[in-house]
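Not every chain is included here, but those present sit where they belong.
Each chain gets a letter, A and B, in the order it is written, and its residues are counted from 1.
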């Protein structure tokens, strides 16, 4: 189940990246690269930072094929994509939550500190989007978005706490997914945001 | 032979990076850093992603000296460099092809999946330029250039296929270099490009 949602999440991340690439008039190759980096970059960053080799897509190259396929499909259906705003947002929210849980899982399997477990989940959930924005020459959206990273951290914390308390794995996953997903969707609908820090003096 | 072309390629990549740095009015140190990142960043990204330690320039620091030397030389001869457009483009095309073959070699030595062998070649060939453009605050050129990445992928595929078919190593290298180099140069002359994906609606 989690694996299936993972593939859906990779597909959705790749498609949003393809749209970002299209807004910058990249060529088809650039679209595919940006899709792969966005969909698989979070997990790669986590694995490189934790020293967890081989990377998932190196072991399972079909993840690259899936990302490129999703990107090319996006090009094909670009005319109707703008009607899909809500499906995209919902699947993206689901992907964020699932990526976070998968990242926490890798951290726990490596026996790292609980703080690092949560960070592993957050890296998996949000680094892909950061890389996409850096390559598109934007300031990363996640630094000012609707609780995006907060949802990732909260989902990871719930998941970790549930397992530590000895609750059944399936139940913990379901609970973390439902809470994280609901919070993210509510945040989008209500335009909830973290408070911003605005500073306009210069030290230098 | 391949080793010699490799050094030429490192030198050329470092020189093109130095020119990019000069266009942004960087200081001499920045010029050297950008040269090293551009010339050696592709191989480093490949090695970090595959977990292939030590990195080539950590093992052989003279690559750093070579890159910095090439960068400083570029500063010295900047007045005449603009007359060298074609030599630069030809050497850069040669470098792309050779970097790709070297990257595939590393992948094959590590026994990874064929798709990852080609990706290892592409990482080696194109990540340096991507890092250069990100540090210069540009959208990476490779995402919209004249078959740059396509040439890298094709060269790697030919190289891999030739070796798998049991053809002699030297012949396979020569064949891949000739085909990749010719395609790249033709693409520059004919202004061949990958089709672009242009999308100007916004999902959010």
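As a working rule, a contact is a pair of C-beta atoms (placed from the backbone, for glycine too) under 8 Å apart; a residue touches a chain by one contact, two chains touch by 3 or more.
Model, not experiment: these values are computed from the prediction.
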Per this structure file, total copies of the shared sequence (2 shown): 3
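The definition used in the following text is that only the chains that are shown with their structure count from here on.
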Chain A and chain B: spacing of chain centres that average the CA atoms, whole Å: 29
Residues of chain B touching chain A in the complex: 48-51, 112-113, 115-116, 119, 130, 134, 137-140, 142-145, 149-150, 193-204
Touch list for chain A against partner chain B, complex: 16, 18-19, 21-31, 33-34, 44, 48, 53-55, 58, 61, 64-65, 75, 78, 81-82, 85, 88, 134-137
